[in-house]
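The structure appears below as structure tokens.
A single protein chain has been omitted from the complex, and every remaining protein chain is retained in its original position.
The first chain written gets the first letter, and so on, giving A and B; residue counts start at 1 in each chain.
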Amino acid sequence: MKIKSQYWLLILVLLLLPFLAKDNRFLGFILGITYLNVFWASGMNILYGFVGLMPLMFAAISGIAAYALLYFIAEWHISFWFALPIATLFAAFVGVLLGLPSLRLKGFYFTLCSLIIQSTLTLAFIFFPKFTNGDTGINQISPPLWMNEPIKGYVFEVILAILAVLGIGFSFLIYHSKLGQRFIAIKEDDVLAESLGVNVVINRVIAFFIVSIYAAIGGCFYATYIGFISPRSFDVLSSLNIWLFVAFGGKATIAGPVIGALLLAPLPFLLQSLEAYKDILSGILIILITLLMPGGIYGTYLAWVNSKK
Amino acid sequence: MLEINDLTIRYGNFLAVSHVSLSIQKGNIIALIGPNGAGKSSIVRAIGGLNSFDSGEILFLNENLLETEPCERIGKGLSIVPEGRGLFPRMSVEENLLMGAYSLQNKGQLDALLNRNFELFPILKERRQQLAGTMSGGQQQMVAIAVGLMSDPKLCIFDEPSLGLAPIVIEQIGDALMSLKKQELTVFLVEQNASLTTKVADQIYVLSAGEVKYHDTPANLMNNPEVLETFLSA
Partner (left out) sequence: MNNPTSQLLLNVKDLTIRFGGLYALNKINFQMNSHESLGMIGPNGSGKSTFVNVLTGHFTPLSGEMFFANQTMLGQSSHKLVEMGLCRTYQAVRVFGNLTVQRNIDISSLLLQDAGISKDQYELYLDWLNLKPVLNKLAKDITLFEQRKLELMMRLTLKPKLLMLDEPVGGLATSEVNEMIQLLRELKQYTSIFVIEHTMRVIKELADRVVVLIAGEKIADGPPAEILMNQRVINEYLGSAHA
């Protein structure tokens, strides 16, 4: 399992960038958001790229974790760091429970089911203001404390960078593990995989659980980094947004989602004047990728390299 | 009826078909046999217009086929029953058959053609309303053959019709082909497993690695021990 030197370089760059953006809070913020999205994209790739299922309820699980985190912190008076694992596991279990019926489905039917669950949860976020403060959202979320000091500024970005790197690393480990091999077999031909002894249903559940963990952890950091959440933060467009990073960058590869997130996540902020066209541009990109580059940027690049051999 | 002259097909650097010539006369059953990768499917696809070819020409009824769009070839009387059946699984047997007659100029012939098929394959009449996708592999093959015949073709090309069929069904198809020959249908039979061809074909072309290695009557080929061993024993 050799990790190529260019990957180490990339990791180094990712970890160093926050220091460069130390004094420019605008760039720092973009960096932070991008890191979160790199983390999320790496996670979503495990279900979409490796196992072949389209997880539209990804954002909803992030939302469950975020709201649960704030609830635990407020009600039980525990620190962010204690609430994080609890909220994460809670959201992941709820996610698996809700997703269980759909895990025997595949393709279009799984996507449809996932969409329904996502939409239902978004509505739940809006119509249970007792926990979520409804559409108004929850603001002035305080950042996590480290040694009794709130984490702010570029330090938070460094933490997010570490999170992103850990997320990439973990998905790398899965990809090269026996579990990853099973995932890919299921994606390629689940009936054949089953006839070779792979427990397809359980493996799908495992993949779903892992991806939910990513969604959940990301959701918790998102809430404390941005300082404000609302049901709109975790709606189906958010799921699709992350999916776009994965698909655009190159699903089923490790670098793909990273590239996709690095290229696309900053755009809404850098091109604020084009805000109105944001959704149109996203739509165009989705169509372009599906028609012209199903392997994404990195996937197409790899195919081109292989054909030269 | 169909003339292939000096046909060559390349896929990139790979020479799939090399200077193949064959001729199918009206009212005959001509067979093309050979192993996987010998180039048989490439030739069938070239006739259907789904493959381009590098050199040579294909003439149907003395017209150069390149001048006819693939979708129009069936209108000219050229029908292909593809390998792997190619049915609409969610349509019934009857609906699939009617789809085969889509290009018929004279819709009045429809009933006559349906009946011809039901006579050749009685089980299709029995199961005419059954969804094609729910039938067994061999039954689907029978439907596919019937669909190919629904356009009332002058020449019908069968690409591996005996695949997956019970011996008695292969016999039925053989009988059907002989019966169709009496009705002046010209048949081009492409097969890997030669058992059907040796029984019904007037002439057999043996293709191997893109080239025609033998061309003779079944009787003569069966007397050639080398051909018998390598290509014909089943």
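Keep this in mind: contacts are C-beta pairs under 8 Å (C-beta built on N, C-alpha and C of every residue); 3 or more make two chains touch, one makes a residue touch a chain.
It should be emphasised that the depicted structure is a prediction, and the values quoted were computed from it without experimental measurement.
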For this session: Tell me which residue among A:103, A:200, A:236 or A:297 touches the hidden chain in the full complex.
Result: A:200
Problem set entry | Given B:66, B:112 or B:166, the one touching the chain that is not displayed | B:166
For this session: Against the chain that's been left off, what residues of subunit A make contact? List them.
Result: 178, 181-182, 184-185, 188-189, 191-200
For this session: Write the list of subunit B residues that the hidden chain touches.
Result: 34-38, 134-139, 141, 160, 163-172, 192-194, 199, 230-234
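Simple rule for what comes next: only the chains that are shown with their structure count from here on.
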Problem set entry | Rounded Å distance between subunit A and subunit B, as computed from the means of their C-alpha atoms | 53
